[in-house]
Structure formats: C-alpha cells, structure tokens
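I'd like to ask you about the structure that follows.
A single protein chain has been omitted from the complex, and every remaining protein chain is retained in its original position.
We just call them A and B in the order they show up, numbering each chain from 1.
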Amino acid sequence: MFYIIGGVAVLSALIMVTNKKPVSAAMSLIVTMLCLSGMYVILDAHLIAALQIIVYAGAIMVLFLFVIMLLNIQEKEGRLSGHKIFLQFAWIMLVGYVFISMVKLIGGDSLPARVEGSINGFGTTKAVGEILFTDFLLPFEIASILLLAAIVGAVILAKAKVD
Amino acid sequence: MSYKSNYIVGSIPLDKLKPKKVRKNIELTLWERLYIPEIVRGMYITTRHFIINMIGFVFPPEGKKRKIFTVYYPEEKLTIHVAYRGRPVLVQREDGKEKCVACGLCERICPALAISIVGGERENKERYPVTYTLDMSRCVYCGLCEEVCPHEAIVMSDEYIGLAEYDRKNMIYPKEKLLVPVARLKNRIEYVREIYGKANYMD
Partner (left out) sequence: MIADLIEAIAKILFVFGVNMGFFAPILGWVERKQSAVMQDRVGANRADIFGFTLIGLLHPLSDTIKLITKEDFIPAGANKLFHTLAPFISLTPALITFAVVPFGGQYEIFGRRINLVVADLDVGILFVFAFASLATYGTVLAGWSSNNNWSFLGGLRAAAQMLSYEVAMGLSIIGIIMVYGSLKLTEIGAMQTDFFKWGIFLQPIGFILFLTCAIAENKRAPFDIPEAETEIVAGYFTEYSSMKFIMFWMGEFLEMVTISGIITTLFLGAWHLPFISDERLLSLFGFAGPNGSIIMLMMANIATFFGKIIFMIWFQMTIRWTLPRFRYDQIMKLGWKIMLPISLINIFITGLVVLLK
C-alpha cells in the first residue's frame, strides 16, 4: 500500500515539476497532497490526514488555482532541453543525498520503525490535542504568532495598494 | 361589448390611477439589517402559499374559485380580449363578396411587405381584388393594414392557432383562405371604429 501511494506521489510530483501548463501542474500537486494524506492514514494519523486535505488540498491549492486563472498564465512554447533536464535531475539527486545524510547524522540508524498497534489511541484527535497543548505548547504558540504576523503583513501590503 | 372612452389601455379606470407613494430613503432600519427576521417573513409567505396549495391539491375546494391560475393550454383556452391582434382576415359581406375595394393602401403601408393585391372590376363597376395574397411568414401582426383600411375590409381576428407550418409555401394565404363572414367580426369592427376614430365617417 505504501509503495502504491508513494509511487503515485512521486510520479505526480515529477509531473508537477516538469509540466508546462500551470493548471495541470497545480492539479498534480493536489494529487501529491492527497497521496501524502493517504500516507498519514497508513500511519494511523487520521486527524493529520484530514487536516492535510482541508488545509492544503482544499484551501491553499484552490487559492493557487484561483490566482493562476485570474492571472491567466499562458504556457510557454518549447520543451526543456536535455541539458536542463540533466541539471535538474542532478540537483534533485544532490538535495536528496544531503537530506538522507542529514537524517543519518542526526538519527543514526535508529529511525523509529512503526510498531503495529503499539500506542493506544495514537493519532486520534484527543491524543494530538493533548500533545499539542502540553508538550509542544511553546512551539505551537510561536507558530501561531508567526502566522498572525504574516496575516497582518499581508493585510498591510494589500491595503497599501488600494490607497 | 361596448367601449367607454373613460377607459385607457390596460382597462384601469382613470379615476383610480393615482400615483403610489414611493419610499425614497433606501437606508435600511436595524430590524431590516438583521436580515433574518425579513427572511423569516418571506419564508412565511411562501410557506403559507405552499401549505394552502398542498391542501388544495389533496382536497380540491368545491365551487370555490381556485387558487392556482394556470391554464391547461390545449384543453383550456383563455377568452381573448377584443384588442388582441391575431391573424389578419378579410371581411366577407352578407352577400358573400369581399368588402375590399383593392385600393392598395394596406399593401403600401405593410411594413413587412406581406400583402400583394391585384385589383379588378366587376360588371357593376365595383372594384374588387382579383387576388389578395397575404404572406403569413412575413406578417408581423402590427395591425397597420387594419388601421389604414378605409372600408373596414381587413381586420385582425382573434385566431392564433394553427399558424405555424413546416413549409413556407403553405404560409402564403390566398384570398379564399382569408375571407371570414362579417357576422363573426362584429366586435372587432366596432372596436376598430372606436380606437381609430373611424366612427366619424363610417356609415
């Protein structure tokens, strides 16, 4: 199951990067988001899966599509040259290699494997809420303040243009 | 039917035509701004109609005037007001001859060029149309021919059924198809005299 969803996710992500039509790229990004939420479901994290769909696939990508349509971005003519594709692949490989080595550096070989039904009530709304508002309260609040600052900044930017 | 001159078109008596008071300030009151009471009011009206009509459907009221005014068209037909301009027809006199004298005024005024007349003379020096062709595929039912006719020979009838055809050739009406006995057109002729002021010089 993981390999199917993961394969679809990687494939749609690749389509999203290489596709020249903006709307098609956005749609394949949505497919990637849905696959990610499917992975969360496999990991028993139903709440995160639902939030993933609501926030990313449901709200942010609609805004993306809206902006793409509103600006009416035309697809550019011509295909990528082989040279450029090679360069892109080289970059992806490099970044992937750096990422994997970083994970190994931090966690070593002891990445936690998934244990079947080990934690009772893992991934439920209650569990996530409890962890979020006890152990991770400070990061949560910092993130919310950051988002608030971003909202205020966006409003100010938008207002300056109107006036 | 007779038509009194204190009626204007639309048959509203003149003394009842009073200007309604229009609310000029479009500023809504707080109660209207709340919006929900107004929605409830509107829904109360529609729901009342719904319930009354549902009861009317299940137990049709006996003898009462019905609430639903839909006319089941092919089975029921409205009585048509005399002012209705249906198919133009030629008036046929009591002796079976056409009233038309082939003066050509209708042919000249017709904005759609639907009428074509070939005039002739009878033995008693009376003019009559040898052919009178009305192209119903061009006619716009404006009624100008009726207005201009000095002899009340062409009037708009109340016929509106069967005017559509699959073939344009069938829509060219010869004189025989247009003639209608004068007895059936009495109301309309009287009405035409009234509205166009023809009563002043008609016998």
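Operating definition for what follows: contacts are C-beta pairs under 8 Å (C-beta built on N, C-alpha and C of every residue); 3 or more make two chains touch, one makes a residue touch a chain.
It should be emphasised that the depicted structure is a prediction, and the values quoted were computed from it without experimental measurement.
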Among A:Ile42, A:Ala59 or A:Ile100, choose the residue that contacts the chain missing from this document, as touch is defined above. A:Ala59
What subunit B residues would touch the chain not displayed? 36, 39, 42-43, 45-47, 49-50, 53-54, 57, 67-70, 72
For subunit A, which residues touch the unseen chain? 23, 27, 30, 37, 46-47, 49-51, 53-54, 57-59, 62-63, 65-66, 69-70, 124-125
